[in-house]
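Yeah, one chain of the complex is gone here, protein chain that is, but the others are all in their spots.
Presenting subunit A:
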Amino acid sequence: MALRGSAIAPSPTNGGLSSPFQKWNNASANFLGIPLPNPNSTISTDPNSWKRRAFVPRGEMEKERANKDEEGKQPSVSITLDDVNPVGLGRKSRQIFDEVWRKFSELGQISRTRTDESLDQVLIRGPMCEFTVPGAQDTTVLVVGATSRIGRLVIRKLMLRGYKVKALVRRADQEVLDILPRSVEVVIGDVGEPSTLKAAVEGCNKIIYCATARSAITGDLNRVDNQGVYNISKAFQDYNHKLAQLRAGRSSKSKLVLAKFKTEESLQGWEVRQGTYFQDVIATKYDGGMDAKFEFTETGNAVFSGYVYTRGGYVELSKKLSLPLGSTLDRYDGLVLSVGGNGRSFILILEAGPAADTSQSKLYFARMTTKVGFCRVRVPFSSFRPVNPDDPPLDPFLVHTLTIRFEPRRQRPVEGTSRPTQDLRSFMLIFEYIKALPTGQETDFILVSCTGSGLEAGRREQVLKAKRAGEEALRRSGLGYTIVRPGPLREEPGGQRALIFDQGNRISQGISCADVADICVKSLHDSTARNKSFDVCYEYVAEQGNELYELVAHLPDKANNYLAPALSVLERNT
């Protein structure tokens, strides 16, 4: 049949041996102008005919079949030259016989199944497979650290679920290539070298970062665990921006600039105010009062500085936000401020309400601590609390005014400064920009960090410092993130023991690499995983005889998606 099919639509590759026959066949078909019969449709379902055939040995049956076909065709009107062609008849009868025989012999079996290509498509790769994730085919995941213990398992799991996978490796040795499944796209690059990452993030939708420094040398740690995360997230954001520009729009993952303080004009609209929480007329006469100014210095910095010596006093810097046309803050998750200063903490206040009637506005506040020197601070909208406890939670859509307030209360002395006598009532804050972080349904970047338990005491501080710095870099990038901090890794099969998800550095147990990989892969499409950091380890099982509680645990199963319920109780933006 295939031969015939190709004769009708001749393909250049099919020239070779059978071409004379094809030509003849072709000519006859054209000459008579009658469509070729489909042998599939001629399978006989007459119960008498197969019974008879079943008793006869194979060769005879074939002949008989052929004869019968011929007989059957004779009286029909639409007979063609092709129908009586002995080669065609023989082939057709063979095909029919095979089909009938296959079906017949299948009856005599219990659990043997033939493996059919088209069925494979459905049963192995398609939705009938328990691993298949809807939409996986359209998702490209970049795995950084593809040869690490977790990375290898992550790649396998992704491949099983039908994702497109890119693997970032430093060298493409044969040894490395052997570890990776064949259809993984291997990209050579180094997270420490931003220039090499452009190709890696191209075409990616999500990133799983499981690389870690192989040594405890500070340089290495900084390069891989801190700078590496920053470089990759930056490259990914750059790529997103580029894509967005091609569409002549904004990347949904890009941050929204609320204010940029590059020129003197950019300070317009910002208003310095002062006030007190309570009126103490007598005290005001004797204390030093307060003062603040917001100015653009000769060195090109926008500086908000001053002092508050009044008890219960505060100074604040406020502006009515003017968002670009078409954007509203409800598509954003929080604020990120790039500021420098002397390490005071400030209060961010958002006024929300109908823009036309400011008297109905409600106030929401969140505390923001800064470091000495420049830093970027992330303040998620979810951390804003209403000033009046009866008010509903903040709706970012309604926000119209942003205020940064300084008050001398609750200031902590800066650690490790050379001037311990610094007066905590004075402050300085240099603004670089204020941006809004985009929101989204799913996580874009999964970072496998560590809890630090299980490391030798000497290394721990260094490693943790680099890891935490990397986590911070990711949180500020604007990408949806998930930070997984597993306990000490064990190389054993996953899915055996119940897992504990926790926030707050309290975990003590180990966890298998396979479970960590599973969490990473499950997090990809889980909205509860977005913008969360969590520790994870095995459930603590007391030794025999020392149990304090009865163990109520069950094995993770295919049916139970353990991740969403576990993560939904954890706090966001951590």
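Criterion: a residue touches a chain if its C-beta (ideal position, glycine included) is under 8 Å from a C-beta of that chain, and two chains touch if they have at least 3 such contacts; residues count from 1.
What we mean here is this: contacts and distances are computed from a predicted model.
Student: Name the chain not shown, per its UniProt record: "DNA replication complex GINS protein PSF2", "Signal peptidase complex subunit 3", "NmrA-like domain-containing protein" or "NADH-ubiquinone oxidoreductase chain 6"?
Tutor: Options "DNA replication complex GINS protein PSF2", "Signal peptidase complex subunit 3", "NmrA-like domain-containing protein" or "NADH-ubiquinone oxidoreductase chain 6" narrow down to "NmrA-like domain-containing protein" for the missing chain.
Student: Of A:133, A:153, A:191 or A:483, which sits in contact with the chain we cannot see?
Tutor: A:153
Student: Any idea which of A:215, A:496 or A:568 touches the chain not displayed?
Tutor: Of all options in A:215, A:496 or A:568, contact with the hidden chain holds for A:496.
Student: So that we can see where the missing chain sits, which residues of subunit A does it touch?
Tutor: 1-3, 5, 40, 43, 45, 47, 50-51, 54-55, 57-58, 91-92, 94-95, 98, 103-116, 118-124, 126-131, 152-153, 155-157, 159-160, 180-183, 491-496, 512-515, 517-518, 554-555, 557-559
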